[in-house]
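Mind looking over this structure? Questions follow.
Left out: one protein chain. Kept in place: all the others.
On to chain A.
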């Protein structure tokens, strides 16, 4: 995962609260098979509206989203963070985040920065008076700079440390590689009977032919026929 220390880029004011993950990315996109390429799905319904903030060219390369309280509520879909990340957002600033969404951001290299509502209002004002204005977010000092104001934000130490080092959960676990290898050695001795999927063992081969022979006409539900 890329390391986040200082992020500079276009700030986008999203004047909304309670943005749920269905609004961030609708369920129809969950049938996709990739983890990347969700940028077009981000805020799908709102993007149909020409006046939506991301449809204004000054904001279209947004990197820092500044939004209202309770961002990311609803379904636990990790796709919501994937969509924000794929669009280009690396930082979401809000007064409060939903738990699961908050956990998912750090897993995917996105900073969820917490700021009081007064700071959010001020940032909104600054970003709107000069659309396309850039914001600098510094994880070392835990501050946000916009125009000539500097504002502090909150992030927990563990998450901050992970983001600054670009550690994802897998990297962190792999730091315990020696423990895993030791466990595997012990496992091979203590539990030699545990099954392996390879090489594959089968029951005798049998040919599988399609089961149904006849097709049955379907007249519709009981209720429709009175």
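Assume a contact is a pair of C-beta atoms (placed from the backbone, for glycine too) under 8 Å apart; a residue touches a chain by one contact, two chains touch by 3 or more; residues count from 1.
Following the convention adopted for this analysis, contacts and distances are computed from a predicted model.
J.: Can you match the unshown chain of the complex to its UniProt protein name from these: "CO or xanthine dehydrogenase, Mo-binding subunit", "Lycopene cyclase domain-containing protein", "Electron transfer flavoprotein subunit beta" or "3-isopropylmalate dehydratase large subunit"?
T.: "3-isopropylmalate dehydratase large subunit"
J.: Taking the entire complex into account, which one of A:51, A:140 or A:210 touches the absent chain?
T.: A:210
J.: Give me the chain A residues in contact with the hidden chain, please.
T.: Per the touch rule, chain A residues meeting the hidden chain are 31-36, 76, 78, 82, 104, 107, 168-170, 172-174, 176, 179-180, 183-184, 187, 191-198, 200-203, 205-213, 216, 218-224.
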